[in-house]
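Notes follow the structure.
With one protein chain removed, the remaining protein chains of the complex are shown where they sit.
The block that comes next holds chain A.
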């Protein structure tokens, strides 16, 4: 029961940190003005064009593709597989399970391997390429290690040492409905969960902020129309008012 209490409380805590932390950063990004038009050109001249540019960026990693095919490949493998794995995990949070979640289950299971290949590729590059090694801090390595631990423990449970997944789902639903059920005291599961919770907690304090950040990047999200429209920030407007009065 102690274990159940600890993990249940950790879940609430981690969820709160993640939501409020990221919520605060998004609020901050949205409220800090972008006082000048600085899209990296050629840039779209319409809102629709910008939405498409952003989609190409977050789905296809367009800029990264132009920059470096290896980083693109490993980044793509990791992020693509991560999505599948995350979607597959929806089954532990709902009952009954939606059909599409059941349908992706087989792909989702094997996507875990792809994810690991991507992560290992990124880690090897970080260690082996002099330039990337130079710019890496301990946290950059630890982040990959953490993700590898999550992926590795997850794969272990899926393919080698099965955990009591029915009981785990009961725990998860219990946490969500505030009627706690015991957590299976399986070390690999606990490792998996601990790593995930840690990731959720550090999310708003780390470079994982690239996920919300990309949508607020002025070089990517601005419409190229400065000759047609003035684009004046409040603080810049005050300079104008001051000089005209």
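Convention: a residue touches a chain if its C-beta (ideal position, glycine included) is under 8 Å from a C-beta of that chain, and two chains touch if they have at least 3 such contacts; residues count from 1.
One rule holds in what follows: contacts and distances are computed from a predicted model.
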Missing subunit (named according to UniProt) among the choices "Reductase", "ABC transporter substrate-binding protein", "Nitrogenase molybdenum-iron protein subunit beta" or "Cytochrome": "Reductase"
Contact with the hidden chain (one of A:3, A:16 or A:32): A:32
Touch list for chain A against the chain that is not drawn: 25, 28-29, 32-38, 40-45, 57, 61, 63-64, 66-68, 71, 75, 125-126, 129-132, 134-140, 142, 202, 205-207, 209-210, 213-214, 216-220, 224, 226-233, 235-236, 239
